[in-house]
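The following block contains the structure, expressed as structure tokens.
The complex is shown incomplete by one protein chain, all other protein chains being positioned as in the whole.
On to subunit A.
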Amino acid sequence: MNAEMNHAETPAAGAQVLLRALKEQGVEVIFGYPGGAVLPIYDALFQQNAIRHILVRHEQAAVHAAEGYARSTGKVGCVLVTSGPGATNAVTGLVDALMDSIPLVCLTGQVPTHLIGNDAFQEADTVGITRPATKHNYLVKRSEDLARVVHEAFYVARSGRPGPVVIDLPKDILIKPAPYVEPTREPHRSYRPQTEPDAGQIDKAVALIKNARRPILYTGGGIINAGPEASALLRELVAETGIPCTNTLMGLGSLPASDPHFLGMLGMHGTYEANMAMHGCDVMINIGARFDDRVTGRLDAFSPNSKKIHADIDASNINKVVTVDVPILGDAGKILRALLERIRSLNAQPDRAAITAWWRQIDSWREKRSLAFVQPDAPGSIIKPQHAVRRLFELTRQSGRETFITTEVGQHQMWAAQHFGFERPNHWMTSGGLGTMGYGLPAAMGVQVAKPDALVIDIAGEASILMNIQEMGTLAQYRLPVKVFILNNQYMGMVRQWQELLHGSRYSESYSEALPDFVKLAESFHGVGMRATSVDDLDRVILEMIKCDRAVIADIAVDQGENVYPMIPSGAAHNEMLLGPDKNRDNAEVTNAGMVLV
């Protein structure tokens, strides 16, 4: 109003400038935990209303929550932690986001610049520790760099292959006045990832597709990261060409599970038809996946007779594991659009008769029904974990509620991936690359913050859930009605399965001893506890859980001995799957080379 209100010549404190830059970058929510080094930021947060702060109970959970927020919204997640232990606690979450390409900006407090290097109280070399844990990181040493670094960090986090970025903020920088600068039109001096695909490479790919007789689309998290339009384009491409499509764990939801062209997930616990089709295809079209070892099985036997097209935004993924014939560098959505347009304009759809014959072959593989299981229905029967997931899927679908699923890590995660049908992208959040137990509950929390009216369910194991169980307190504080659906087999089931198959059934330290009473545990955190001990209880518990408007832990007692099938044993090839405990066991012996693999 008057000239004095214009603070152009008296710059605000660093903490205020930081918040202004965050606002400019579209931040609405921060997941964080306070401490001495970040008190100026908490003070600034206290004096404004634009940015909401969610107080977690452990810094690792703040990062996973921001991941859940980012994955369900497509926005950059934001985290705030203090120096030293606050930063080191966040490291697992950062690596998780790095491996799964999730865009985050994590603000860490730091001791004042003049004390850096002195082993000051709660000092840690955060940029040193997080260098290999982030896509990029910054230590802000000069006030005049602060606003620019924040803008740059958001650009780096969301551009190209997304990932986590740390900004380490010494306390004096937060207190001293700092100038504010707007984001510049050229967001970075050196980092300008290529998103537009090369037309020549598109033409080469289309030529391969046109002449393919047994093509397959193998698609991953890159399509999810490219936004919902990319998934819509994948659906169009599949409809246009009739090409069968399999998803990685990270790619689930990019093609609706109900689409008849969908072969299910591939890889170690993928379907028989997906893996056999990968093995037998003549043209493989990989879009936004990275030939992960969970997917390829034994490399020298991986899809031996196919020409391979690989579309990826990260040049270092191309020819890293599998040598390909047609690499295409760029954004998955742009590549899909270019492929589709070119196929249409050149009428380059693969031969109909060949595709029909290919589908006949695939249908014969489908007849194996590799995900089938038997749920005894006599009253009092023990619940099969697969059945629990199926019923959860069917009953949530019938409820008509928009449903988001997160998971912990283990057998339950694989059963969730196999038996819950994902119709849309961004509704499935699981720790794929790092496999972090303790991911699911905080991730669900982040999703629920972004989608307050949705049904958000963490499909959990009884061991994993204890790794971030303290977040039940956060759910209570913010009235976040997250549902924790525990497939309780009283074992670290995935560990037990490997011990059964590879270590002579010596169940070393994999029994979940001294478990808490999950019903009481939920209640002590102001939530609702439920339990199902036999198949008779299951539907009722699920329906009550869906109806409940508070946080719930549903403790579902499931068969302790159940294993995840089908399975490609370590070091085996796609066509050497174990279909079940007693079927074709001997044609898939685990080799010594396989034993060393994880």
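Everything below uses one rule, namely that a residue touches a chain if its C-beta (ideal position, glycine included) is under 8 Å from a C-beta of that chain, and two chains touch if they have at least 3 such contacts; residues count from 1.
Heads up, the rule we're going with is that contacts and distances are computed from a predicted model.
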item: Listed names "Sarcosine oxidase subunit beta", "NAD(P)/FAD-dependent oxidoreductase", "Acetolactate synthase small subunit" or "Benzoyl-CoA reductase subunit C", matching UniProt entry of the absent chain; value: "Acetolactate synthase small subunit"
item: Residue of A:R20, A:K75 or A:K135 in touch with the missing chain, whole complex considered; value: A:K135
item: Candidate in contact with the missing chain, chosen from A:I51, A:V127, A:A232 or A:A301; value: A:V127
item: Contacting the left-out chain in the complete assembly, out of A:A147, A:L208, A:A277 or A:I318; value: A:I318
item: Residue ranges of subunit A at the interface with the undisplayed chain; value: 127-128, 131-132, 135-137, 139, 141, 156, 160-161, 188-191, 314-316, 318-320, 323
